[in-house]
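Complex shown without one protein chain; remaining protein chains in place.
Chain nomenclature is as follows: A, B, C and D, assigned in order of appearance, with residue numbering initiated at 1 for each chain independently.
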Amino acid sequence: MIRTLTIEDAALRRGGRLLFEGVSLTLQAGQACALTGPNGSGKTSLLRAVAGLVRLEGGAIGFGDVDPHDARGGGLHFVTHADGLKPARTAAEELAFWSRWCGGSEATAQAAAEALELVPLLRLEVRRLSAGQRRRLTMARLLAAPRGLWLLDEPLSPLDARWRETFGSLMRRHLAEGGLILAAVHDPLPIPTLSLELPA
Amino acid sequence: MIRTLTIEDAALRRGGRLLFEGVSLTLQAGQACALTGPNGSGKTSLLRAVAGLVRLEGGAIGFGDVDPHDARGGGLHFVTHADGLKPARTAAEELAFWSRWCGGSEATAQAAAEALELVPLLRLEVRRLSAGQRRRLTMARLLAAPRGLWLLDEPLSPLDARWRETFGSLMRRHLAEGGLILAAVHDPLPIPTLSLELPA
Amino acid sequence: MNRLVALLARETALAWGRGGGPMVAVAFYAGVATFLPLAIGPEPTRLAAIAPGAAWVALALASLLSLERLFERDYEDGALDQLVLSPAPLELTCLIKCLGQWMANGAPLALAAPVAAIGLGADPASAPLTLACALLGGLAFAFLGGIGAALSLGARRGGLLTAVIVLPLFVPPIIFGGGALDAFAAGLPWTGGFALLGAYALATVAVGPIAMAAACRNALS
Amino acid sequence: MNRLVALLARETALAWGRGGGPMVAVAFYAGVATFLPLAIGPEPTRLAAIAPGAAWVALALASLLSLERLFERDYEDGALDQLVLSPAPLELTCLIKCLGQWMANGAPLALAAPVAAIGLGADPASAPLTLACALLGGLAFAFLGGIGAALSLGARRGGLLTAVIVLPLFVPPIIFGGGALDAFAAGLPWTGGFALLGAYALATVAVGPIAMAAACRNALS
Partner (left out) sequence: MSWAPAFLSNPERFMAFSRWAAPLFGLIAVGLGVWGLWLGFNVPDDYQQGQTVRIMFIHVPAAWICMFIYVCLAVASFLSLIFRHALADAAAQAAAPLGAAFTFLALVTGALWGRPMWGAYWVWDARLTSVLVLFLIYLAYIALRASLDDETKASRAAAILALVGAINLPIIKYSVEWWNTLHQGASVFRADGPTLAPVFLWPLLIMGVAYLAAFGSLWLVRIRGEVWKRRAEAAAMRTARG
């Protein structure tokens, strides 16, 4: 399991423009970091770089003693707007698939659905879910398959006050169990965090 | 132009479940209303009902002396998560099309792009835009084609602090010009609003 | 008016990207024209006899397979909501969508059809009729396909359903067009079948948008 | 292993919903078998001669037109990101995706091919060979189509690119399979063409996933 995340002097270029350079961060087990910055500053891109989906222009990303290849292949969760859920499939089908894909079992998927109060929604097609319900469905795989590092992209925005609260306590539990969180946000998270601000 | 919105004793059913009933609201020119409520309470569905995209189970929606058919055919703007932008087309193409579709001209589209600082992004494909940039592109049609009533679904969530501010002032200007705003939100808007809360 | 022109341009561009356009048409018929002799053996008489018919069937099948998603994407990404919220009547919008599809897919395929038929050995004199049939037939296929696509919005097994709905409706134009081509080849009067094809195409263009608009409204509500 | 089985099930279900499945195959071939006689005239000898070849070409076209979007949807909605972030090597994931596509589209089409051919008047004795060719050919088409679909990710005019990349690669299996069927019908030795078809199909299954995975990684980064 990932116990450390280090970003050293990272620089990222997109479409010819240098988004940022010299960004560094060290995150230890039990720590969360709020990644802030104006629109287009590269928050999502940095998360994607940590997930290995885009390549840094300079600098390095390390996961302590975990091999980067293993870290990205099953050591972290990446939750973004583009949730990959198919509108025409039912919530139950999507939850079952993604939790199995992430290494969870039927039982953990069921437990996640219960924790996120998705059970009455499972028979609905994804397209019928409200924005907050859909986000909860995306989040269910965080619980269904435990992984060390959570990369979250604006995780709380479509949730109502109660669910922000609940999700805050889920994040606290994850940290207490030695997890790490790196979350791109515009509003502060309901947990204590380090902070990393990208320049405009 | 729409100068009044009245919702009388509205009830809405989705998939056999009664989401709400007895919801009423009167909105006059220059007023905004924040529509709140927990996830799944029917905020988006109510906005869709006002836009005429779904049918109420009971009650009525009126637009003052504007015929509902005209009001929905060109009297209001409806901005939601599902923005209808095609990832593979460029921002310029999408902006040009949607502003023409809403009745704007090339000049107004250009002005909107400038007001929302989209000009340097126009040559990018929509899929490359950051979440906030994409939301700004969606919003551009609010400015490109002036319409009386704005129906906004969580308009500010992906925007950064500066753009929330800017968008607040755009909303204030719209209200000052006699416009109406009905916005489903989880966080308060940066403008004075009436408020309508849907029960869980 | 302005907005409908814009819509036509957009739909054509999208359909083009979605797998249409002149190059695809050429590639498709080049495929048919190469594959068919390869697959059934190159005896010229055999080929010439079936050439116009084969080109004609290929057109129907190509239309079927590309039309399926005419409304689905717009339905799922919210564009359909925006298209509905407009002074333009939804019927007209649907008409333009199908027309765009036809311009990006049907028309290039139609232009390539006589070439493919002649390449397979059909009588060059039949080229104008093949082209005219393909143009009209493509129009009918586009509008019928649009109806199927709109009706199966939000359904389970949407693709299958579209095929099941659309295939029977494709049969009459196939019969009319095939009959006209066959009659022409045999030196018989062919105007009857051709006129019926034209009438059918016009009927679908007239009725199709109404059905599509009703189906779209129904799916959204 | 577990996750790959889950992926296979999902891909099959999606391809099925996207316009695949046994019913669509039946509908598609019913279309071919109905349209062809209507379009080229119902003389039995003419039909019987082209029946296996027509079924075979129809298979290639159906694969071509349904494969285009194999990766596009997952790419645009973010599912591909999630598929990459997994202990399963991306090559295997791509292989499973193509296999799912083949199971939902290719295999049912292959099963229906001999029926359609016989319905058009082909010699029933050719049914096993038609089926075997269609199964192997479908596999080759699915993996070739997958390569095209992955390569055209993120490119403007994706559909066009797929067709242009993939069509030439479709030619060899068409030749091999058509040759085998033709030789069989003529009572000549057909094993040569069939063996080549099998070898080609295996080669695409072996090489295809590597190319697809590289193309997907490239599109994402």
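The rule is simple: a contact is a pair of C-beta atoms (placed from the backbone, for glycine too) under 8 Å apart; a residue touches a chain by one contact, two chains touch by 3 or more.
Worth saying up front: this structure is predicted, and the values here are computed from it rather than measured.
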Which residue of D:37, D:53, D:114 or D:177 touches the chain not shown here: D:37
Omitted-chain contact residue, chosen from C:14, C:80, C:167 or C:185: C:167
Interface with the unshown chain - residue positions in subunit C: 147, 151-152, 154-157, 161, 164-165, 167-169, 171-172, 175, 179, 192-193, 196, 200, 203, 207-208, 211, 214-215, 218-219, 221
Contact set of subunit D toward the excluded chain (per top definition): 34, 37-38, 42
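Here is the rule we use: only the chains that are shown with their structure count from here on.
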Per-residue overlap in subunit B, given as positions that touch at least 2 other chains: 81, 88
Touching two or more other chains - residues of subunit D: 17, 76, 156, 158
Residue ranges of subunit C in contact with subunit B within the complex: 2-3, 6-7, 9-10, 13-14, 17, 73-74, 76-88, 220-221
Of all residues in subunit B, those that touch subunit A in their complex: 14-15, 37-40, 43-44, 81, 124, 128, 130-133, 136, 153-154, 157-163, 186-187
For the subunit A and subunit C complex, residues of the former touching the latter: 87-88, 127
